[in-house]
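Omission of a single protein chain aside, the complex is shown with its protein chains in their original locations.
After this line comes chain A, so read on.
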Amino acid sequence: MKKEEKSILKSIYLVTLLMFFQLSISFGKFDFLPIILGLSSCILIAYSYFIISRFFPAGDKYLLILSSFITQFGLVMIYRLNSQNPVRAIKQITFFTIGIAAYIFLVIFLPEIKKFERLRYVYIIITIVLLSSTLFLGREIKGSKNWIQIGRFNMQPSEIAKLFLILYLSSSIKYIKNFYDALKESIPVFISIGLLVVEKDLGAGLIFFGIYITMLYIGTSNFKYILSAVIIFLLGGLASYFIFPHVKVRIDIWLNPFAYKTGKGYQICQSLFAIAAGGLFGTGLGLGYPQFIPEVHNDFIFSAICEEFGLLGASALILLYILLVYRGLRTAIYAKDDYSRLVAVGISSMLAFQIFVVIGGVTKMIPMTGITLPFVSYGGSSMLLNFICLGVLQKISESGWKENE
């Protein structure tokens, strides 16, 4: 098995270096920076794989292999989109390094996940404080009031709040015995989603709801709770469509983007054009025009990948995500206690919903909401949080049942 993993990793290094090499020659002159970026991320992957397989061989190595491969797509694309001024690519690789460091740190130092079970009210208080902090301290960036500035860094508290929500739900779901309990434990979740809607962070609200409903179903396996949660959500969505103008705008753009193509719908229209321009095999790295999409390095990076890697490349990326989520759920199956099982389910469902909401948004399957694609989009706090979640998963998989037990 170990030999297999190493040879897969070698192919990943090869493809990473090939992509960066292509970038270094595709803008007229030979550029050394992409080669350096490629080499350093390969070294980083090799180092982290070495640590995990040498000192923690019991855990699931594919979590690391898949996520670091997915990260390479993002790095390549972010460099390609700002090749004249590669500050963003350097920042992104810095956060990739910090993320890997946090991941290894958690695998080494995190105690058994079960010990965190007792603090359930602490988690939900932290979640609500984080979410409401942006109302008072927040800065409005691009129409959403969901950023906090600390020194020179901007961060999104809702990213961190997701993890605390998962911890809260995992510890509180076992107290649900009847409908009244379910309602009682759900009120904080609905308060958080309401706060997100007020802050105009609809994507995060959708993800919170997705995590909540998945964990509720897996924890209680009672379809009635799910049905009532969906009904409450639909009523709330309908009400917010009429109360908040920004929700209405998003829906209107989704229904007919070309009616607003010079104004509010410009971004989604350009994204659709870019995806169409890619075709089956894509235009090739550095040969397309993804820079026509506003904010392409952030939420719309998937359209850029569609344009330059084509349908095949983009579906490969989606397949990689599916495998990553599958690995997370597999961790849940092998986990030793219910608490770590629910945490693993929550993290996997968080990744899955985030991917669905972003990719669905840029391809106009669901209304566009501004959130980041895990491991790919430019953004420090999202990268860091995703690797922290992965570290927790790795820890659970390491202390779970082994295959030969």
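Note that a contact is a pair of C-beta atoms (placed from the backbone, for glycine too) under 8 Å apart; a residue touches a chain by one contact, two chains touch by 3 or more; residues count from 1.
In this text, contacts and distances are computed from a predicted model.
*Asks:* What does the UniProt entry say the missing chain is called, choosing from "FHA domain-containing protein", "Protocatechuate 3,4-dioxygenase beta subunit", "Glutathione transport system permease protein GsiD" or "Fe-S cluster assembly ATPase SufC"?
*Replies:* Going by its UniProt entry, the chain not pictured is "FHA domain-containing protein".
*Asks:* Using the touch definition up top, pick the residue from A:Gly59, A:Gly74 or A:Gly313 that touches the left-out chain.
*Replies:* A:Gly313
*Asks:* Determine which one of A:Leu44, A:Leu66 or A:Met155 touches the chain that has been left out.
*Replies:* Among A:Leu44, A:Leu66 or A:Met155, only A:Leu66 touches the chain that is not shown.
*Asks:* Of the listed residues A:Ile25, A:Ala58 or A:Leu255, which contacts the missing chain in the full complex?
*Replies:* Checking each option in A:Ile25, A:Ala58 or A:Leu255, the one touching the absent chain turns out to be A:Ile25.
*Asks:* Among A:Gly194, A:Gly210, A:Gly237 or A:Gly286, which residue is in contact with the omitted chain in the full complex?
*Replies:* Answer from the full complex: A:Gly286 touches the omitted chain.
*Asks:* Since one chain has been left out of the picture, which residues of chain A touch it in the full complex?
*Replies:* The missing chain touches chain A at positions 1, 4, 7-8, 11-12, 14-15, 18-19, 21-22, 25-26, 28, 62, 65-66, 69, 281-287, 309-310, 312-313, 316, 319-320, 323, 326-327, 330, 403.
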